[in-house]
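Here it is: the structure, laid out below.
Partial complex: the chains shown occupy the same locations as in the complete assembly.
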Amino acid sequence: MNLHHEELEVRTHGKGLYEITDEVQSKIDNCGVRNGTVTVFVQHTSCSIVIMENADPTARRDLEEFFERLVPEDADYFTHDSEGSDDMPSHIRMVLTRSSETIPIVERRMQLGTWQGIFLFEHRRAPHRRKVFITTIGE
Amino acid sequence: MNLHHEELEVRTHGKGLYEITDEVQSKIDNCGVRNGTVTVFVQHTSCSIVIMENADPTARRDLEEFFERLVPEDADYFTHDSEGSDDMPSHIRMVLTRSSETIPIVERRMQLGTWQGIFLFEHRRAPHRRKVFITTIGE
């Protein structure tokens, strides 16, 4: 078995989707796993990992707007607001999406569909350095 | 280590949940992995993979109706609509659910609970051929 851990730092500057597909594929290129899976795991509770349509930027903007409305910052029943009005919504958005994705690898390539990209979904307004763990398992 | 990739095509004819539990188990039966995990990954951004109650069809209909209301087709702020009014909602529904599921395997059987079934959740109205990747890792 071939097992490999890599870390990726993603610098974010406000809410939104940041594509990391190429960075993840690049880690796989160098890890020696030919066939298997990769798990992309984010070590935070105020951003997410999602797979999303990566061709049309309007799709990403609509998605971001949907989440603004689904989890508004000014909900009057929020009590957890020590870090500001985007604090509690960030945890809810993370729970509604995902902390990780697992993707098959065949002949060193992630088997993403034509329009699938891997994104870090940032839920905080302030700039952050996000740590993403990339684990490949295979042969 | 025993690693095995299989592909499954699922033909859909409109929005809704399509059970694929037996098809996934059938791939495992033939792959030689006795103990491990299976990852079921869908290569699209307008349908999802979910685990859902598989006994009562009314539960599935209620779930579908909930998503119709949570992500309506006629939201006035959507700009990504090149493929029709069910285009943008399909991406949002996918992000709110999952692109993959990972399930333990013991003695060649997926360890699903009594009422758990694996479903492809189609978010488009038109008929589609969906590609599902099934990766078993184990011994």
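We call the chains A and B, going by the order they appear; numbering starts again at 1 in every chain.
We adopt the following convention: a residue touches a chain if its C-beta (ideal position, glycine included) is under 8 Å from a C-beta of that chain, and two chains touch if they have at least 3 such contacts.
Owing to the predicted nature of the structure, the values given are computational and were not obtained by experimental measurement.
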Full count of same-sequence chains in the assembly - 2 placed in this view: 3
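Simple rule for what comes next: only the chains that are shown with their structure count from here on.
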Distance between the centres, which are taken as Cα means, of chain B and chain A, whole angstrom: 20
In the complex, chain A residues that touch chain B: 1, 35-37, 50-53, 56, 58-59, 61-63, 65-66, 70, 96-98, 101-104, 106, 111-113, 115-116, 137-139
Residues on chain B engaged by chain A in the complex (per definition of touch): 1, 3, 5, 39, 41-46, 70-71, 75, 77-80, 82, 88, 91-92, 94-96, 98-100, 102, 131, 133, 135, 137
